[in-house]
Structures are given as C-alpha cells and as structure tokens.
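Presented below is the structure to which this report refers.
Of the protein chains in this complex, one is absent; all others appear in place.
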C-alpha cells in the first residue's frame, strides 16, 4: 500500500530529507530500466563499435555505475547509502531500434536504493546520447522507470503489480 | 549536415574525448526537454505543494541547475564548459498528466552545451520521481530530448528540422 | 568533560584523521545555528519572495542539506558518515533583522555529526548571501555555532551547559 | 549603486542562475574575512601547534582554498569561474582571542568571485572548529563578510564605503 | 590463496562492481606505500620547508587523506566504504633521495580498503610533484604498492609473503 502524502514535504510544504533513524538496516534491491531510441543507421554504428570494442555500451555502463554512487549528491533529498552492488546492463535492441538500459542496485540500509537505479539509468542513457549526438542529434531517451524493488517495510513491488 | 561517424570513438574504436583545441570559443545555446508522467492524483499533490510552497518543482529546478554544472563529471567524455547561464523550467501539465521539464543552457566555448541541457533535464526528472515515489512508484520519465541548439560550426538546429 | 588536547594532531603536531575503529556505531544528533544580518529593506525582499514562492529560503535550505552530505569532502579530517536525517530550517527574523538558520543532523555512527550541522548552516548562510548580494553587499554572517549534541561517549551537551 | 531587486529570482519569484552571456570577461577580485572566537586556553593550543608545525592553521588554509574551487557545486546559483588565484590567510589573533581568516580570490570572468571568497572563509572557519571541537565545543564562527571587491560593471567596493 | 580470474569482469568480460551483499562487515586494514624520487637539491628545498613549516609534506598528507575519501568516485568499480581511519605519512628520505609516502586505512565493511590506501598514496605523490615541479620537472613517482592488508575472507597478507 502506498502512502497518501509526499513524505519529502513537511507539514508546511517545505522540502526535507526523510528521517530514517528509527528504521533498521535491511537488505534492499531495486531495478530500473530505460530506452534510448535512435535511427537504425545510428544503431548499427553503435553495434559495430560494440562488436569490435564495445565502447559506446562500455562507456555508458561505467557512467551508470559511477552515477549511482553520486546519487545523494545529485538528487537533493536522497540519503548516502552504502551500496553493496551496482550492475548496469546496456544492450543494442534491434527490434525496438535503440539501446536498452537496465540497472540493478543492492544495499543493506534503512532506506531503499530506487533512486540509485533511476540515476544510473538516466546517466547511462545521457552518455549514449553524448556518444552518438554527432551522428544523430534527435536521439530520444524514453521510459525511465522502476521495474522492481524489494526489502524494507513496503516489501516487494514489481511494475506489473501496479 | 551531420557527421557519419561517432567522433567519440577513435580509429580503433576506443572511447576518447574529442580534441576541441583548434576551435575558437563562440556563443552556444542548447535547449532540452523531458516529461514525467504520473497519476492525476499524484499530480494534484505536486500541484498543491506548488501552489502553497512550490517545493517539488523548486527542488527539481535546483537539482537540474546543479546537475548541469556537474555534467563533465557525470558524462565521461564531456568537456568542462564555463556556463554563462542555466535555466530549468519545471511545470505541472494537467493536460498531458505530468510534469514537463525544459532546460536552457548557454556558454561561450569551443564545444556545445547540449549535454548540460540533457543532464539538467534528466536529474530534474529523477528528482521529481524521488519526491513522489512514496505515493506512486510507477511514475515514468519520458521523452528526454534535445529541442534546439545554436552556435558552433554546425549552426542552428531544431527538432522540427529533423 | 572535554579533552585537553587537539585530537586531530598527532604527537608530532601533524594533522590526522582520528581513528574511530574501536568505537561502536550509536545514535547521535547535532544541532547548529547561524544568523545572516541584513538591512530591513533587504529582509523585506527576502520575506516577500518567501510569501510568494519561498525561494531564497528554499534554495538556502536545499543548499544546506546538500552541503551536509559533502562535509567529509570539505572539512579534511572528517569521516564519511551515513546520515539518517538532515533538516535545515531557514527563517526570516524581523526582530533581529535577518535570517536565522538551524540545522539538525542525525546518524548512527562511531563519531558525531557536529560538523555536518556546522557545514549545513555555513553553506545555507553563504547561499542567502549569494542570493541577496546584488541588493546589499555588506550582509554579514554571524554566530555559527553548535547548540546541542547527543550520543557517543561524551553524551549530551547543550550550549547553555557551557 | 546597488540593484533594487534580487537578480537570482525571476519575475515569478523562482530561483534562477543569472545570465552573464552578454558580459565580457574582465579581471575581478574579491576579499572576505571571518573570525573564529575561542577560549584563550584553546587558542594557545592552536598557537603552539602553529609554532611547532602550524597544522590547525595550515589545514584550515588548504580547506579554504579547496572549498573556493567547489563553490559552484555548493552554492546552487553560482557560476563555474576560472579562478586565477585563491589565497587564504589564517592567523592567531590573541588580542581578539580567536583565529582570523581572510580569503582573496581573483579571476578573469563575466561575473565576480565574491562567493568563492565567502565560501573559502566559511569552510576554513568550519575546519578550525572541527580541529578544536574536542577541546571546546562552544567555539563560535563570527562575522563572515565581504570586505572588498573590484572589477565588473559595479566597480570597486569596500566595506567602509557602505 | 588468490583467485584465478578477474572478479571485476563478468562472464562476458564486461566490467562490473563485485556484489558484496552476502559478506558481513568486518574490520579491515590496508597499508600502501610509494616513493617520489627527486634531485638532492630539490629534496633540500622540501626539507627546509619541512623544518620551517612542513608545508610540502603537510599539503601532500592532507591531499592523500582527502583522496582516500574520494576513492569510489575515482576508481570506477570501487564500493563506497565507511572509513574509520586514514593516516598518510609523508617523509623526506635523504638516503634514497626522495619523499616516502605510506598510507594506512581502516574500515569495518564487507570489502577491503586496499584501493583507498593506493589512491591516498597516488594523490599524495602527485601533490609532491605539483609543489616541486617548478624546480624540477623530471621528478618521478615510483613503486606505488600494497604492503599489507588484513581482515576479510582472504585474511592477512604482507608483501613479503608473496
């Protein structure tokens, strides 16, 4: 069951960091995904690179991992979490004509790592854009979303439950 | 006219930062946008906050401005640019049922500020997600894209030209 | 009872980070405050903004929260602490003619969060200065101080105990 | 002559970064100061360290220099400036019973470096507090203020002009 | 016993952060060292400074401590660790004609702090280079290496065991 109010706003509507001091640390996981749509001809350049050296995908993957660790310095009200694991998967998807990105983050903490997964996907996607923009400026990042999370009081959630 | 190859990859397909040492600094602008789709009931909570104190929108706007300045540390092959201006507009859009984000960035530099605009939108959108996720985990960030850029050798470009 | 020597200096007087490896993590809180003195006419501009959109105060509050998380990267000998909570309160105080700032920080750690509270206040105050300096360059930040701390071996302390 | 409105707020009262794109780069200087008041006995510990190895003062000086370079990432609406010079002076002042801090910053840019000087002083002061707090928790940072600035359209200003 | 494969690469050879979610936090220590070789005349300038105010050595020591805390943001696949202690020793070594650096790091975590020690030494060494390069550009950093580590499943290791 979801809450009915924005926990990041106090009674007077001002932004605040949620106090997690009463919550024990527990194992938590979050998974998010995103898609970078591009022309088939651009995608082939990415894929060729991928076959040869994998660099567009490799750079995006690393950028995503590093961004996850920067999350509390990017999203103002996030907590600094001791991440146990960050995995960012970046793949050419010829059927949908673009690059799919999926990030998984795990930690043992008093609050979840959903934002780390979302930020990892967002910056990995921006990195794909950066590396391809000289060829196709109109590339579009689409559908950044949480797909699953587990742990904490609210338990397991998957997008399909919604 | 767009280039035919990925300038971020050298002849051997390895990632590299593009050398802009031969390019003079010139005024450049970039504008990007994004959309955060959410349930009408969540949007009303955001809007109510907005009417009272504006905080979800205000926090997202600031997060976007600050993220623009962090771009070279987030997107691995970006240059550090002396930004003259960053503006991030975050608005409730009841018609489309979500929050629209638009970032404008200006600099006088040897390379453009497209990535600063894209990153500002991406992190502003992630911040909207963060502040609303206790109410609706399924919120989706959609359509992060460049809408216009000017300056530099390639001149003026708008999405509608494409 | 306070210590008689500067624990940040070793026997030879060189700076060092204090080793907290033998101390268990325990709940700790710290509260600090500060004051930004300005002309009554400037304060009214801040207050008007505050009534309409609250932005000077809102921006300062966020800057303080984010700075608290950056403390170990700003104050050289501070530990990286897993903060459970950061709250920064920024208010117009017409009686004293200025803006009062108060920061509260909580963590469960082997060392206290006093510096996070002090840094949050300092940067929130600098942000108030930044946003008002086009109107009044002579604004002065005054009286940044710890007002209370609890937890750890030295227990509870308030300024009035001193 | 000072401006009559807060240039960091747009017409709707929302925070924004000021656009400096029409202003040429020109040499600018700013000088700020602050004072850290402490008990005479604490000051002697600092001074002794200073005579032997100078570390409290040396650490504070370095922390101030490094903080100046982080200013745009700490104060949300500041521009990233190419600083030509940062100097932070930290001295024992037995007469006033405390540590005086003065920071000078110079750059060639479209906007001034006042905030870099203010932030350098603020973090140097916080660092003095950090290194002395095990001995005296009630130490107070006082009177952080701009003392002089030159360059730019508004020209030369000193505190005494006010 | 050492592992036979690179745990930072997954089965397909892509970079990944190792998942430490199944490992309990335990006390860990790591010690690394390095050497900065320079001309005897340069070393005397460093030593004279050291005798008077200790600054080249003091700045290098602080830079090393701060770099240790930045390790996860510098080395892409490192975890963010809650460091209990960082000590960086920087000394003039007339016999070997250079500056020796040794860093010790301790934490209670699910993975070791070897990289924090290596990074602390590396940046302390680079800082010595920076402060002396106006006198001798050919200074060389040599022999950055782990000298000891303890804790975790693989237990105690010293260089001499190898």
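Odds and ends about this structure:
Should a chain be cited, it is by its letter among A, B, C, D and E, assigned in written order, with residues numbered from 1 in that chain.
We take it that a contact is a pair of C-beta atoms (placed from the backbone, for glycine too) under 8 Å apart; a residue touches a chain by one contact, two chains touch by 3 or more.
All values reported here derive from a predicted model rather than from experimental measurement.
Taking every chain of the complex into account, the absent chain touches A, B, D, E. Mapped onto chain D, contacts with the missing chain fall at residues 27, 54, 58, 61-62, 65-66, 69-70, 80, 82-87, 106-108.
Touch with the hidden chain on the side of chain A covers residues 53-55, 58-59, 62, 66. Where chain B meets the chain that is not shown, the touching residues are 14-21, 72-73, 76-77, 79-82, 109-110.
We adopt the following convention: only the chains that are shown with their structure count from here on.
The chains in contact with chain A as well as with chain E are C.
Between C-E and the choices A-B, D-E or A-E, the pair with more than half the same contact pairs by residue number is A-E.
Between chain B and chain C, the centres computed from C-alpha atoms are 31 Å apart. Spacing of chain C relative to chain D, judged by their CA centroids, is 16 angstrom.
Shared interface positions of chain C, defined as residues touching 2 or more other chains, are 14-15, 53-55, 58-59, 62, 66, 70, 73, 76-77, 80, 82. Taken pairwise by the contact criterion, the protein chains fit none of the simple patterns, being neither a path, a ring, a star nor fully connected. Interchain contacts (touch definition given at top) occur between A-B, A-C, A-E, B-C, B-D, C-D, C-E, D-E.
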